[in-house]
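With one protein chain withheld, the remaining protein chains of the complex are depicted in position.
On to chain A.
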């Protein structure tokens, strides 16, 4: 039996990045049966025009454009993309090249070897890493991680990373229960999955901070993070 993979990529103003990442996905998982689902939230920079051009190159059956009229947030973007996924497995990754498609084969391999329901990319083990963070960013990240590990015992080393492969049914099961937004969204997904007893495996990934375009997640992230942690403590 051959598996099919649906790669869901949410975009907002990723005109250049989406073209680069599509090329790299095709390059690195050539022999695999997959489709790319781009969920674009009405980017004013013309991301959708680029996606249509890519469809001409790679075929409309390989690249699906499933846009939404306006910026409605990441969590619902995944749900929207998931509705259109025809694969047995779903990969979620960012468009901004922080998640490099060259790791896709190791996700797929790990899943096949272990039969895991979720394979999550981790930056904090041997072979993984981060590039482009200043000391403050590293400190926050470490602090947040130690706090979450001590309080939640999640069983995975990288809670806020969002480069993951899911069995489609598993993603459908957990995503509807998740209420958090932003970084906490990724953490809630993996903690809920872990509590439900799903088999989770990790593969090392490296994370290079975005080169093109600008960040869309902002605001008082630390406060949001602490609230999210408290929320997960009492609800999971």
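By definition in this document, a contact is a pair of C-beta atoms (placed from the backbone, for glycine too) under 8 Å apart; a residue touches a chain by one contact, two chains touch by 3 or more; residues count from 1.
By our rule, contacts and distances are computed from a predicted model.
S.K.: Considering only the chain that is not displayed, what protein name does its UniProt record carry among "E3 ubiquitin-protein ligase NRDP1", "Cytoplasmic tRNA 2-thiolation protein 1", "Dolichol-phosphate mannosyltransferase subunit 3" or "Terpenoid cyclases/Protein prenyltransferase"?
M.R.: "Dolichol-phosphate mannosyltransferase subunit 3"
S.K.: Determine which one of A:83, A:109, A:131 or A:196 touches the chain that has been left out.
M.R.: A:131
S.K.: Quick one: say which of A:24, A:72 or A:226 touches the chain that got left out.
M.R.: Missing-chain contact among the listed residues: A:24.
S.K.: Using the touch rule from the top, list residues of chain A that touch the missing partner.
M.R.: Interface with the chain not displayed, on the chain A side: 15-16, 19-20, 23-24, 45, 50, 53-54, 57, 97, 100, 102, 123-126, 128-132, 138-139, 142-143, 145-147, 150-153, 195, 206, 208, 211-213, 232-236.
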